[in-house]
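Everything on this sheet refers to the single structure shown next.
Our next item is chain A:
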Amino acid sequence: MNILTVRDLCAGYGATDVLHKVSFTVEQGSIVALLGANGAGKTTILRALSGLLPSRGLVEFGGTDLRQCSPARRVELGLAQIPQGRGTFGDFTVEENLAIGAYTINSKRQIKEDMERWYTAFPRLAERRRQQSGNLSGGEQQMLALARALMSRPKLLMCDEPSLGLAPAITEQIFEIFKSLNHDHGMTLLVVEQNADLTLQFAHTAYVLEAGDITVSGPASDLLRNEAVQQSYLGV
Partner candidate 1 sequence: MAVVAPAAEEGCPVLSVENVDVRFGGIQALKSVSLNVHMGEICGLIGPNGAGKTTLFNCITRLSTVATGTIRLNGQPIETLPPRQVIRSGIARTFQNLGIYVGMTVLENVMLGAHHISGGCFIDALVRPRHSWQREQEIERRCRDILADLGLEDVADVAAGSLPYATQKRMEIARALASRPTLLLLDEPAGGLTHGEVTEFGALVSRVREAYGVTVVLIEHHMGLVMSLCDRVEVFHLGRNLASGRPEEVRTNPAVINAYLGRSR
Partner candidate 2 sequence: EEPSAGITDDTVKIGISGPLTGPVAALGAIADGVRTRTDPINVAGGVRMADGKTRKIELLVEDDGLDPQRTLTNVRKLVEREEVLAVVATAGTPNNQAIGRYINQRGIPNLFMYSGVHELAGPEWEIGFVPSFTTEAATFAKYLLDNKRQAKVALLYLNTETGQTFQAALESAISDSGVTIVAAQPVTSADPTVETQLSTLKASGADTLVVITGPRQGAEAVRFATESGWKPTTLISNIAASIASLKPAGLENAKGVITSQFLKQVNASMPGDDVGVKRYLADHAAAQSKFSTEDALGQSGYAIGDALVKVLESMKAPTREAMMEAARNLDHAQLDLLLPGITLTTKTGEDVYPIESLQLFQFDGAAYQPMGDVISFEGKTPRH
């Protein structure tokens, strides 16, 4: 079953469209990778899906037509995004960032549990609990953004270059976390990544976006062997 269906999505900035009728689907419980060169429009897709950009075309999430939904409503439905770059509230402390991430959660206990869980996963954040998040290092902020998005326990998590600025060890750890979330909790993931090696190894399905159009799609393992993909994304 598809948790997300996108058909003929067009979006852009100002008068010019960046996306030209993009269509793809994400299956419930799968990990989907979205590859593409710089400026292909990956971020634009995610922003359109989150409702931050006006868009045309059909977007269906878990049976709900998202076109009528405000961005906040989409989060409530279980669609979370880790934005690219500095996604944290710089003036807020680390703890407040996590608390605001759980804005849609009502159970105090769950919030507390989750917070502890991510603090254990990222001890760095625990050390910096009371520090303003804008003062964290780039990688620490990235961890925080990730933990914050996970606080809302989304059904579908869209990550925009989650490994950006992260040390290799941490990148690996994050992918481990993704895997376990997917495996143990059935969370669906839509990952935009430049680290194509790693991504294709753990994703089930993959799409390649080029200049606002999906050009290649298929099971991730197939793409790993696709020559064009190898050339531009795998550095073989």
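These made the cut because all candidates are chains of the complex that A comes from, given by their letters.
Assume contacts are C-beta pairs under 8 Å (C-beta built on N, C-alpha and C of every residue); 3 or more make two chains touch, one makes a residue touch a chain; residues count from 1.
As the structure is a computational prediction, the values presented were derived from the model and not from experiment.
S.K.: Which numbered chain among 1 or 2 touches chain A in this complex, counting any copy?
M.R.: 1
S.K.: Across the complex, what residues on chain A touch candidate 1?
M.R.: Residues of chain A touching candidate 1: 13, 35, 37-39, 84-86, 124, 131, 135-140, 142-143, 161, 164-173, 194, 196-197, 231-235.
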